[in-house]
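After the structure tokens below, expect a handful of questions from me.
After this line comes subunit A, so read on.
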Amino acid sequence: MSDVFSAAGVARQLDNCTYCPKLCRFACPVAEASGHEPYTTQAKMDRLNQLRRGTVGWSAETTEPLYACTGCRQCTTECLHGNEPGLVLMAGRAAATARGASHPALVGYPERFRNREQRLAELARENLPPERFDDSAPVGFWPGCDAIDKGLDDVAAALDLFERLGAGDVRMVAAGQTCGGYPLLAAGLLDMFRWHASRVATALRPYGTVVINCSACLYTLRVQYRAEGVPLSSEILSLAEFLARLRFTAADRRARKSVYYHDPCYLARYSGILDEPRQVLSRVADVVELSGSRTETECCGGAGLLPKTMPEVADSMARRRLREVASRGGGTVVTSCATCAFMLRRNAPSGVTVLDLPAAVAGELGDPAGGRSGPG
Partner candidate 1 sequence: MNAAAVAVEDLRAALEVVVGQVHVRRPDPRRGEPAGTAWLVQPGSASEVAEIVALAARAGATIIPVGSGARAPAREAAAAARPRLYVDSRRMCHVLHLDETSLVVHVQAGLTALALERILVPRGITLGDFPPSTLGSTIGGLLAVRTPGKTSTRHGTIDDAVLGLSAVLADGRTVHTRVAPRRASGPDLARALLGSEGRLGFITAAVLRIHRRAEARFLAAFVLPSLDDALAAVRLALREEAAPAALRVFDGADARAQLGEGICGEEQAALVVATAGPTDLAACDRDLMASAATAMGGTALDDAVAERWWRRRTGQERAPQLPAPALQVTAPPGREAAIARAVRAAVEKLEARSRVHVSRFDADGAVEFFTFVEPGGEAIAGERTGAVRGAAAQAAEKAGAVLLGSSAPGLEPYEAELKRLLDPHGVFDPEVD
Partner candidate 2 sequence: MPPVALDPDRLRRELVPIVGERRLSMRASDLASYGRDMWPRMLIGLAAGRLPSELPHAVVWPESDREVAAVVRAARALGAPIIPYGGGSGVCGGTVPVLGGITIDLKRMAEIRSVDRDSLVCDVEAGINGERFERELNRRGTTLGHFPSSIYCSTVGGWLACRAAGQMSTKYGKIEDRVAGLTVVTGRGDIVHTDGPARALRGPDWTQLVVGSEGTLGVITSARLRVSPVPALRILRGFELENVAHGVEAIRRVMQRGLRPAVVRLYDEVDTFINHVPLFGKRRTGGGASEESQDEREPLARAPAPEAGSGALPEIPPREDRGAPAEGMLGRALSLLSPGAAPARRLAGRLRAGAVNAVLSRPRLVNGLAGPLAEKVSRRGCRLIIGIEGSRIRTEVEARLVMGELERAGASDLGEEPGRHWLEHRYDVSYKMSPVFRSGLFVDTMEVAATWERLMDLYRSVRQAIAEHAVVMAHLSHAYPEGCSIYFTFFAPLVDAERTYDTIWQAGMAAASRVGGTISHHHGVGLLKGPAMQGEHREAMAILRALKATFDPDGIMNPGKLGLPAMLGRRS
């Protein structure tokens, strides 16, 4: 039984990091992008160890390294101690918040979160066809807050795609919440997360299956809700898993494009969703692997609230992720997470196009009027 959650288990992890030569450092994208020693995984864990032991006092300055992490779990691929720095550091943030020592960029975050939820719920209603919303349905599409905020076109494209592929009965979840609450955990707001989770649970109850396009909240809904005593009755699916269940193929006469696929780190290393996006994508295109793919994927910088706390490092991570594509002459990168799509698109060099999965599939299926493509 993995013991990374108990106090004793955390003490063991923190002490293991203390004496380690930082072997995982090359697998921390924040450390690599920033070049800062205090942002290596070891230094971050060591700082938390000193904070909880009292050798260092809690302040916004001393807790800063706890926020230099997206929780991407790439470090765990190179750790023989079995440590889980991403999760442990997030717990550290909760401890920092409880002591009034959280990151200055997160001042007033509770209110900002609430306002954002309200704004995004309204935004969704205003921009998507009202007939697609329903209070209850066998399958509810609840794309995620970043999807609504920064990728409404992709949401609309997804809804169209569902129609075309015979899943036209999918309905937008009609709720006052657009977010599963992961950002609250990343901000160290544990109590508020519990409060938010219970409201989300209520809102999602009427849906048999809920499809979500946020890779972080997928884990949050599936695992962390239950852990906080807020079990969900619905089946929670990532958008890739849902699309994988639908039957379709591209028209034969279209020449197949080659596209790269970027694994969102939360899909690849939290939920084990590696094959479904590839299955879906390879029905319409030839999938080329990036170096650092599957469980070796490299984080786009969008998680862990890093774009709020260390925006330059976050953007640098996205740029570094796409360097390989640029050096190979450009191309199209497809991903399966609204946050990854946003971060990569925002930092894409010229010659590199970034698409979220539904838009990519819809694009390769061709014009519904002219082609023979569709459910087959």
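Selection rule, in plain terms: all candidates are chains of the complex that A comes from, given by their letters.
By definition in this document, contacts are C-beta pairs under 8 Å (C-beta built on N, C-alpha and C of every residue); 3 or more make two chains touch, one makes a residue touch a chain; residues count from 1.
No experiment lies behind these values; they were computed from the predicted model shown.
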From 1 or 2, the one in contact with subunit A within this complex
2
Candidate 2 partner, complex, touching residues on subunit A are 1-12, 14-27, 32, 34-38, 40, 43, 47-48, 50, 52-56, 61-62, 64-65, 73, 76-82, 84, 87-88, 90-92, 94-95, 185, 190, 193, 219-220, 223-229, 231, 268-272, 274, 291, 294-295, 312
